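And then subunit A:
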Amino acid sequence: MPSFAEIMSVYGLEFGLGALAMLLIVVDLITGRGRLTGPADVVRLLALGGVSGLLIYSFMFLHASGEVHAFGQLDAFALYFKRFFLATTLFTLLLTAPYEARFSGGRAEFPVLVLLTAMGMCMLSSVGDFVSLFVGLELVTISLFLLTAWRPGLPRSIEAGIKFVIIGAVAAAFLVYGIAFVYGATGALDFAGVSAAIQSMATMPAGLKFGLLLVLVGLGFKLGAVPFHIWIPDVYQGAPTPVTAFLSVGSKAAGVVLLMRLVYTVLGPAAAEWAGVLGGLAAITLLMGNLGAITQTDLKRFLGYSGIAHAGFLLLALAAHSEASASSILFYMVTYLFANMAAFLVIIVVSRTSDDSHMDRVNGLAERSPFLAFVLLVSMLSLAGVPPFAGFVAKFMILRAAMEAALHNPALYWIVGLSLVMVVVSLYYYLCVLKRVYFREPEDKGVLEISGSTKAILLLCVIATIGLAIFFNPLVESANAGAQSLMGALPQGH
Partner candidate 1 sequence: MPHTASLTVLGAAESGPLNEYLPVLMLLLFSISFAALNIIVSWALGKRGQRNPDKDSAFECGLPPLESGRQRFSVKFYVVAMLFIIFDVEVVFLYPWAIVYQDLGWFAFFEMLLFLGVLFLGWAYVVRKGALDFSSRPQPGRIPGGPQR
Partner candidate 2 sequence: MNEFFAEYPLVFTMATTLAKIVLFTHIGLILAAYMPWVERKVSAWMQDRVGPNRVGYAGLGQPIADALKFIFKEDPVPGHVDKVLFTLAPALTVIPAILVLAVVPFAPAVSLFGQTAQMAIADLSVGILFVFAFSSLAVYGITLAGWASNSKYPLIGGVRSAAQMVSYELCLGLSVVGVFMAAQTLRLTDIVELQVDGYWNMFTQPIGFLVFVIAAFAETNRLPFDLPEAETELVAGYHTEYGSMKFAMFFAGEYMAMFVFSCLVAVLFMGGWDVPFMSNESFAALGNWGAALGFVAFLTKVLLFLFFYVWVRFTIPRFKFDQLMHLGWKVLIPLSLLNILWAGLWNMPS
């Protein structure tokens, strides 16, 4: 049995998040039952302060360790993603501030659920066995169900919540069923044990393949890979916008982190067999995501489809299966975080009065608020992968890694080619949005007021998006370290 100190050395951050959530509930219960008491509400300040504190703590005092326990590990990869998830959570809480007036409920529940989701995500980044994996994933998923349906007055939100619950339950069923098959074939539930069992086999038995396929399907739902993407547009559109942002970055990253752990640690050398499956998924995901995004007229749905397209890129990197591709995924997620959070915050601001995220809301945004228009420009171009922005570096890294891998696996050339075509397609639809921003007449010519804090967050995103395109080295280095630790966890060198 692992000792308490061992568990805390890996999951200390999660305990912190859980304790923070409890603290928020206690404070809420003690200081009264009312709504938020304004921007300086004690519960909100505690949530923001706590998450920032944990983020700082994770940067200053948490160190990656090579120790692998049966229940999980805190390697550089896990640490990278823990920081990523904390940053995502912080952004979500910040995004909530301008949106919060529209919530009808109590004041502590929303941040508490966000914190619990974050706790699950952080846990997922260092899980070491399938049972913890399932527990963490359910913590994420169930909290997100609630967050999605957080606007009971809005039928769309309820609808999104119900759809999400049903799809989430189906995905969980796939996952558990797959885990059962994997356990049946290998007799182990911890990643190291499963990996060792796989390597000792000459060929994978059909039951194991089937089980791994089911696990892949279950995680595919989280990631939004194509045959399992159907929930994304409706849920993204119906959920409150900060939750959509959280879903699009955090939930996707949770799927990514698990898939990486599974592909690199559990499958290990056997992953070559799976490159075809992952590559195929990547191809249709790229195709469907990009083509689907063209016809969208709702900003949140649009970003949903664009998110599917990005999942395609991530899957392509997974199919490439090298240290460089793993590192490129880590880098990609961060650029995606900044660009996406900026886009969603703009949506929150422009749809402030109407709760409607139709694309007409951004018509003529350049006249109403040049700053917001510029932010959207940066964000869209970064998502499209246009040179002066971070998204370009990320896409470049993935494609380079994929080209290298294609030397051994020529089928990848086709997917890389397809992805290049799709980048052009994506440029078209991102530019369509920018056309509305700069060349259409606004419906409402009033000047958009932006609060100082919103401006600061947006500015941070813009600076990060541009800065990462130029000074990408520190981030690339830590992404490399993460990728190395992930590859290093292999039972034999690779």
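On the choice of candidates, all candidates are chains of the complex that A comes from, given by their letters.
The criterion applied here is as follows: a residue touches a chain if its C-beta (ideal position, glycine included) is under 8 Å from a C-beta of that chain, and two chains touch if they have at least 3 such contacts; residues count from 1.
Since the structure is predicted, the reported quantities are computational estimates derived from the model, not experimental observations.
> For subunit A, choose the touching candidate in this complex from 1 or 2.
1
> Under the stated contact criterion, what part of subunit A meets candidate 1 in this complex?
Residues 4, 22, 25-26, 29, 32-35, 103-106, 109, 150, 152.
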